[in-house]
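Notes to accompany the following structure.
And now, chain A:
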Amino acid sequence: MARSSELLVLPIALPIAAAFLMPVVANVQASLARWLGIAVVVAALGVAAMLAVDIAQSGPLVAALGGFAPPLGITLYADGISITLLIALLAGGLLFWAASPGDNVRSHVLMVLLMGAGSGLALSGDLFNLFVFYEITAVASYGLVAGRGSGAEAGAALRYLIVGTLGSSLALLGIALVYASTGTLNLADIARLAPERLAGVTGMAAFLLLVLGFGVKAELTPVNTWVPEVYATASARVASLLAGIVSKLAIVIVMRIVVLAFPGEQARELLLVLGIAGVVAGEFAALGSATLIQALSYSSVSQLGLVAIAFAISGTAGVAAGLALALHHALVKPAFFMLAANWRGPIDGLAGAAKATPVAAAVFVFLALSIVGVPPLPGFWAKYLLVTAALAKASPLVLLAIAVVLAAVVVEAAYMFRIAVALYGQPAPERSGPAILRGDLARATLLAAGLAVVTLTAPAVLDAIHRMAAVASDRDAYIAHVLPERGARAALSVSVGVDQRTERSIP
Partner candidate 1 sequence: MSLLDILFLGALAVALAMALLGGTRPAGVIATLSYAALLAVLALMEPLLAQSNAAIASSVKFQIIGEEIGWSMNGLGWFFALITVAAALFASWFSSGQWGAVQYDMRRQHVLLAVNVFAMLVLLSSQDLLGLFIGWELVSWASFAMMTQRGGAAARAAYRYILYALAGAMAVLAAIVIIRAHAASFNFADARMAVAALPSATKWTVVALLTAGFGVKMGLLPFHLWQAPAYSETPGASSAFLNAISARMGLYALIVTLLQVIGTDVLTNLSVQFIWLDARDIIMWLAAVTMVVATFIALMQTDARLLLTWHGIGQGGYMLLGVLIASPLGTAGGLMHVMNYGIYQAALILSVASVMHRTGTSDLDRLGGLITRMPLSYVTMLMGIIGLAGLPPMNGFVSKWMIYKSLLEGREPLLLALAFVTTLGTILSVYKLIHNIFLGQLRQEHWEIREAPLSMTVPMLLLGAICFVTGAMPGLTLQLVDRAQAAIGVPLLAHHLGGVTLATGSLNMLWVVGTMLAMMGMGAVIFYLLGGRHRAVHQYDNYAGGHFLSADLRYHFSHEFYPGLARVIGPWYRGWIVRAEASLIRLSDIIGHAWRGSFDAGITPLYVMAALVAGLLWVRSAGGLP
Partner candidate 2 sequence: MTLSLLAELIVMPLIAFVVGLALVLMMRRVRARIERRIGPPLLQPVYDIVKLYAKRTQVSHGIMHDLAIVMLLGGITTSVCFLPVPGLEGLARQGDLLTLVYLMMVPMLGLALGVGSCANPNGSIGISRALTAMLAYDVPFVFVVIGLAVAYGTTSLPEIIAHQQSGGIATWGAAEMPLLAIAGFIAMHAMLGKEPFEIYVAPAEIATGPMAEMSGKYMGALFVMQSFQLYTIGALYVTMFLGGGENWLTFLMKLFAVVFVSVALTNVYGRYKTDKVIRFMWTWPTGIALAGLALVMMH
Partner candidate 3 sequence: MSENAGSRNPLQLRDQPETCRTADAEERSAWQRVIGRFADNCRARSLFVLHYCTGCGAIELPPTITSRFDMERVGVSPMVTPRQADILLITGYVALKTLKRVILSYEQMQAPKYVIGFGSCTINGGMYWNSYATIKQLDQYIPTDLFIAGCMPRPEAVQEVFLELMRMIDAGKANAWRDYYRNYDHYLANQQALFGPQWHTPTDIVAEAKHYGLMGPGTTGPHTRLLDQHAEWALDRIPEDYPERGENERSER
């Protein structure tokens, strides 16, 4: 059967090409350029859908660019997770198109660029390529955060840029270390060599640098300090994209690096510690937040901390839990931001919002219930997967993580329902509750409806996630897919390497 590997490049190439074309076209006809951008993203989404069907039927796709066979050339790799994130990115981009028709074409270009680079992040199978796409994504998001360039937006964007660039420099340093140790940048090749070459101090240092580097976008502690400021300043759609989807792309990269290049326990412990710190920091910071958007920002930090904890747990169960959490958050958080965009100001001032727009308040409560993790909503199953996965690996640190996760649920409920109680409170006599834009409400309701659908189809969805996680967590399979001719050798050396590694790791 013919595989559609060749199509893999399209979701990346089309938008990037369009991004360069659009300013030119805009010179002729501005609206044409805008429509071109949207059309390209729609086309990319169509391609992604085709790819998804193919992958669901016959497993991961690999594409070698320029005809160089791996590990020499640049490889694109797509499995269930990548394609899910790709679709989420493109669909999310369309839903939260962060530029309105009246805007300068620049913001449209940035959106298209973000789509293209994000697709690259989802599909790339090459470490340096990842870095490049990461930087393009970052630049596009700085531009989007800067928006129309008011002082606050520019300031937030600049401060974000400084943190982001620092992060990417660290990531590049990490990549250099990896390259120095293994002599290759192809992820599959790195995976093949990792047990021998990356288990030592250098490898761990590289991992530390990579995690800190990619952690900026993945909102990992301690490089997530930009989060509250940017989300509070940028437009709600940008915040939705960054918190909902781009962060997931970054954290999945971290997962890939952990699974493929650093399968040892040490790296996982490091990620676990960062995850725990993120959960604790995010939840506690959110607890006393003054505004809704602030609470949501911190909640986003803690949710990504949860994902990090999940990805730090080895095996399919961990990846599945992380994936479930990530996808759930990708569905829920944008909807929250849509509501929060209209409910600005102190939480206390939100009293009467439920009376003004009952649907919005109901959506909020529904989303809050899910994010807190109330059965039978999807959020519960995600957290349940996390706890069960973690409990299977009962080390003291993991037990601590479980305790933190469970306690975090309570803290999460504390601030979420403090807000919900405020929404349903009586407004001050002279004012009515805040109103809400119809478009925002529609988007939030759409996502909530999606959540409801997932609730009803939870068994099937969880099965699909499990299947994807099984593929993504299988290092040998990845190597075999990308490097078919070296597969057997790789498997052999890997098993030997693992043995050595385990022997060494026992103190």
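Throughout what follows, a residue touches a chain if its C-beta (ideal position, glycine included) is under 8 Å from a C-beta of that chain, and two chains touch if they have at least 3 such contacts; residues count from 1.
Keep in mind how these were chosen: all candidates are chains of the complex that A comes from, given by their letters.
What you see is a predicted model, and the numbers here were worked out from it, not measured in a lab.
Participant: Out of the listed chains 1, 2 or 3, which is the one touching chain A within the complex?
Facilitator: Only one candidate touches chain A in this complex, namely 1.
Participant: Write out the stretch or stretches of chain A touching candidate 1 in their complex.
Facilitator: Residues in contact with candidate 1: 159-160, 162-163, 166, 170, 200-201, 204-205, 208-209, 212, 222-229, 266, 269-270, 280-281, 284-289, 294, 298, 369, 372, 374-376, 380-381, 384-385, 387-388, 391-392, 402, 406-407, 409-411, 413-414, 417-418, 421, 424-426, 458-459, 462-463, 466, 504, 507.
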